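For reference, the structure is listed below as structure tokens.
Removed from the display is one protein chain of the complex; every other protein chain stays in position.
Moving on, here comes chain A:
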Amino acid sequence: MTEIRLPELALVALVGASSAGKSTFAARHFEPTEVLSSDFFRALVSDDESSLEATGDAFDSLFFVAGKRLARGRLTVVDATSVRPDDRRRLVDLARQHDVLPVAIVLDLPRAVLEARHAARPDRDFRPDVIGRQVSELRRTLRGLQKEGFRHVWVLRSGEAVDAAQVSRVPLYTNRQELSGPFDFIGDVHGCLPELRDLLAKLGYTLGEGHATPPPGRTAVFVGDLVDRGPDSAGTLRLVMNMIRSGAALCVPGNHDEKLKRALDGKAVKALHGLDGTLAQLEEAGPEFRAEVRAFLAGLVSHLVLDGGRVVVAHAGLPERYQGRASGRVRSFALYGDVDGSQDERGLPVRRDWAADYRGQAYVVYGHTPVAQPHWVNRTLNIDTGCAFGGALTALRYPEMELVSVPAHAQYAVPARPLAPAGPEPDGEGLDLAAFLKGGRIETRTFGGILVKEGERAAAIETFSRFGVDPRWAVYLPPTMSPVETSSRAGFLEHPAEAFAYFRGQGLSQVVCEEKHMGSRAVLVLARDEAAARTRFGVPEGAGSIFTRTGRPFFQPDWEADVLTRARAAVTTAGLWETLDTGWLVLDAEILPWSLKAGELIRGQYAAVGAAGNAALPASVTALEAAAARGVDVAGLLDRTRERAQDLRAYRDAYRAYVHRVEGPHDVQIRPFHLLASEGQVHTERDHLWHLETLGRLADADPLLFGRTAYRLVTLGPVSGGMGASEAEAAAWWEALTAAGGEGMVVKPLAFLDPDRRSLQPAVKVRGREYLRIIYGPEYTRPENLARLRTRALGAKRARALREFHLGLEALARFVDHAGTARVHESVLGVLALESDPVDARL
């Protein structure tokens, strides 16, 4: 019995003359969608499965579909005779094009059997000698199949063998998704055995002579280039090979390891770059060890896909399209990187920067090109810190994502060119404007794809590139917030009852009511120190940034520096760096007073309207009183004008409540209400009470700069029967708050994010009756005005609030995942883009 162990991703050629039973075989061993048969495609294009005239079109279609399947990583079986080398060459080419293994299953049955079967099939209208020609063509070329490029060939020579054959699927060597770590990825060792032992010790490994035992559960993963340059390549090989043998380590090959293998294989290689030293050491170690090394190197697989596909290790990195694939091209990329032999105008090899364009979901850990400092670029990390050149040997602990380094004991070799600098990426690197401006969807993990149109994107680019902060700081922009549904209570446009009703209608039982601060929305990005900012944000200087909801700097530089220093000190005093185990925080906040940022608006619009009204209305009242005194009937108009004068006074009081003189940064007050993210976490799993309480510690630490946000936790009552006690208490609190000049409150679900309620508004605002005068005008409370203002459409505002909320969270999630500036920036620009679409500004 033949056991056919198919690689799980392969292009399978079913080879055999007509009537050999290929289709029957395929139906028995493969899913119908896996099998592409030439007969089927003939029928598909011509309605006649035996139409030879349609063969060209049929194969074009078949190859098109096969290509799509392979690009998507689906095993594909081609059921065509494929008896001629030319036919098979096309299949091999297609497989290579998609970096999958071409394999062949050949049904080479005796001619007599085929002719008998053919005779029994009246639907075949070609002559039996066609079969004869096919059989002889196949026999003549069968031996060359391996040479043609098929990596495995199974030949079944009888009907019994065909019937008895078993087909199973085996994972590719590169597929080690079943291993979930935790891992310690270790950069290019290059024979630096002393440093390797230092590093393993620092990582908690127990070191023996020529062996190391990891802490329970952990596995070391070497990114290759174990040998050359350093003092003890043989010793390094011995240690690593022992670790692999005992299951303590995995390893992918580097270009130096590959070259050593070829040297050991007896191939002519130039013993440069330390290979001479390695060979000398191996010579000394004896033939037995050399044979072990040779076998070890021969068994290394180009790259490994680990932990359910979440992380990939390859010596020189690997783009997404090559991950989990197998071809010479994949191996070459994994060993040498993205070089195709071409040179730039300075005569240096063109090295396309695959990492800058990387968009894959899997993290890629690699080495090969020494860098001074590891730096995440789009979920890729180079951990070769040039130990042999006197740099350091670095490990990445996964999934902790911590870097652990030990310095080199000496400089063992001189680099051809200086190590690449720490390399913070230039702003917006990777974000290609041509692609960004095309429009389309931005994928979010919490809300799916969010459509952001071309024009909106252009507007965002215009705004951000002219006025925005350094994009590396802008890891988040806040969403707009919808007001509550309009109230029908006399004299009110907004009231808490509608907020409670909305959330109750959404099936919630608890909400949080937060005092709404009347200031200006701001995002604070705080880093523990400049070093932390440099490492994590890649910025050249500064330890934080404060920006507005459109990404503009909130303060002038000297004020920002002052506020940032005190804000970071408060975080330190409150112990949040330690509590959250982080070097940075992103806060969503309101900064007071309103007049700080809105001075121009207040003078040019709010105060101006107050001044004009205050000049006009009392004069009108005086004139009307004089007329009334003469006995002219102007009573109605006089009353109305007096009321309007009263409305105007109330309006002036309303805006004045938010105006405070600001002399310097010490008059600035921050009211944070969301602790959005810290290292490793977007804090959407914490409820709002956690956010408010944790941020309250900042107010305790620096009560001059920070303040607590007052709130009420409200249990929503039953659907019918008016407001429950908890709701009534909160409504009374709102009334007191707004009567005292407060803007109002924000009502939020207790949970920050509820994955099961995608369309749930993250918050609705309920603004105070007096505050709304500065939104809807001094006289909005007059019954004839209120009646008309009650019709307002919230749909567009709510849809936008929702989409901006999820785009903002996506930006943070990408940042937390080290997705790279470009990917974070895309989401942030998405928020800004949606804001460019005009929706009633008063909502």
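Rule of thumb we're sticking to: contacts are C-beta pairs under 8 Å (C-beta built on N, C-alpha and C of every residue); 3 or more make two chains touch, one makes a residue touch a chain; residues count from 1.
Note that contacts and distances are computed from a predicted model.
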item	value
Undepicted complex member, UniProt protein name, chosen from "Aminomethyltransferase", "Phosphate ABC transporter substrate-binding protein", "2-oxoisovalerate dehydrogenase subunit alpha" or "Small RNA 2'-O-methyltransferase"	"Small RNA 2'-O-methyltransferase"
Touch with the omitted chain, as defined above, among A:271, A:339 or A:627	A:627
Per the touch definition above, residue among A:503, A:606 or A:734 touching the missing chain	A:606
Residue of A:205, A:296 or A:436 touching the missing chain in the full complex	A:436
Contacting the left-out chain in the complete assembly, out of A:501, A:775 or A:796	A:775
Interface residues of chain A (partner: the chain not displayed)	343-347, 426-437, 458-459, 461-462, 464-470, 603, 605-620, 622-624, 626-627, 630-634, 637, 640-641, 652, 656, 659, 774-780, 785, 788-789, 838, 841-842
